[in-house]
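On to chain A.
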Amino acid sequence: MGILEVKNVGKRFGGLKALSDVNLSVAENSVHAIIGPNGAGKSTLLNCLVGKLIPDTGSVMFDGQSVLGRKPYQINQMGISRVFQTPEIFGDLTVMENMMIPCFAKRDGAFELNPIRAITAQKDIIAHAESVLADMNLLEKRDMHSASMSRGDKRRLEIAMCLAQEPRLLLLDEPTAGMARADTNNTIELLKEIRDKRNITIVIIEHDMHVVFSLAERITVLAQGTPLVEDVPAKIKGHPKVREAYLGESQPA
Partner candidate 1 sequence: MLGLDRKDFILLLVVFALVVLAPFLLNPFPTNSAMAQFNAGYPDLMQRFVIFGIFAIGFNLLFGLTGYLSFGHAAFLGVGSYSAVWMFKLLSMSVVPAIIASVIASGIFALLIGYISLRRTGIYFSILTLAFAQMSFNLAYSVLTPITNGETGLQITLADPRILGVTATESGSIPVTNLLGAEMRSTYIMDVGTWAFQFNVGYYVCAAIMLLAFYVSVRIFRSPFGLMLRAIKANKTRLNYTGLNIRPYTLAVFVISGMYAGLAGGLMASMDPLAGAERMQWTASGEVVLMTILGGAGTLIGPVLGAGVIKYFENIFSKINSSVLESWFAFMPENMQHAAVYVSEHFVGPGWHLTLGLLFMLVVTFLPGGLVEGGQRLSRLFRRKPQKDAARDSTQSNPAE
Partner candidate 2 sequence: MSNRLTRRGVLRTGAVAGAGLAVPTIFTGSSARAYTNEPTGSSVTLGFNVPQTGPYADEGADELRAFELAVEHLNGGGDGGMMQTFSEKNLKGNGILGKEVKFVTGDTQTKSDAARASAKSMIEKDGAVMISGGSSSGVAVAVQGLCQEAGVIFMAGLTHSNDTTGKDKKANGFRHFFNAYMSAAALAPVLEKMYGADRKAYHLTADYTWGWTQQESIQAATEALGWETVNNVLTPLAQTDFSSYIAPVLNSGADVLVLNHYGGNMVNSLTNAVQFGLRDKQVNGKNFEIVVPLYSELMARGAGENIKGIPGSQNWDWKLENQMGDRYTGTNAFVQSFGEKYGFPPSQAAHTCYAQTLLYADAVERAGSFDPCAVAEALEDFEFDGLGNGPTLYRAADHQCFKDVVVVRGKENPENEFDLVEIVEVTPREQVEYAADHPMFAGGNLGACNSGA
């Protein structure tokens, strides 16, 4: 029984069948990648996991509980964090402020009405945020305006924000999209470190085979809304069905 169990999920947009009969089981503390050509339904599936979309059929269970019908913030409170394709951070705020928000969300829940307690008095939150920043090599930038950071640092910050919540499942949506090779490699190293150091399950949606094969323990190939194969990376490489699905995309970028 995996920590994330997706059963028979289907989703239609009007006449278009975006997902049908998707079954997926992600084992705890593993790295699971979902790959597939453009339009295969990867993002739709992800959105079904985080509550942005509600599937028409099937079920999504996280740690034995259904996520369906819950709002994104509720699903996050269950222990699922998400990293976006383009880093979504609080651009107007400093790095430290960015970090504190998930920390508060983790400690105080979805809403806490106490408008006048001081941030500066929240020593545990500050300490925790700083330790995660240190882990991510961002500590020296703690007072920087986050919008003015480089893209790689923004990505790092976003991941740091997710990790600060100590999620049980981290969802990454094409974390290296649009990155230069060097940045991509840095990100791979970062994710490897996270994988190795923390007790965390990672589901990664990726286009870039290099990233996938460096990180994943299991890979699901999605095509036209349905899982084609699921296996360990070594077997996925050179699998005829996968080649078929990627035909014409000899250089998946």
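Basis for inclusion: all candidates are chains of the complex that A comes from, given by their letters.
As a working rule, a residue touches a chain if its C-beta (ideal position, glycine included) is under 8 Å from a C-beta of that chain, and two chains touch if they have at least 3 such contacts; residues count from 1.
Everything numeric in this text was worked out from a predicted model, so none of it was measured.
Which member of 1 or 2 touches chain A in this complex comes down to candidate 1.
The touching residues of chain A, when paired with candidate 1 in their complex, are 50, 71-74, 76-77, 81-82, 84, 88-93, 97, 100-102, 104-106, 108-122, 125, 161, 165.
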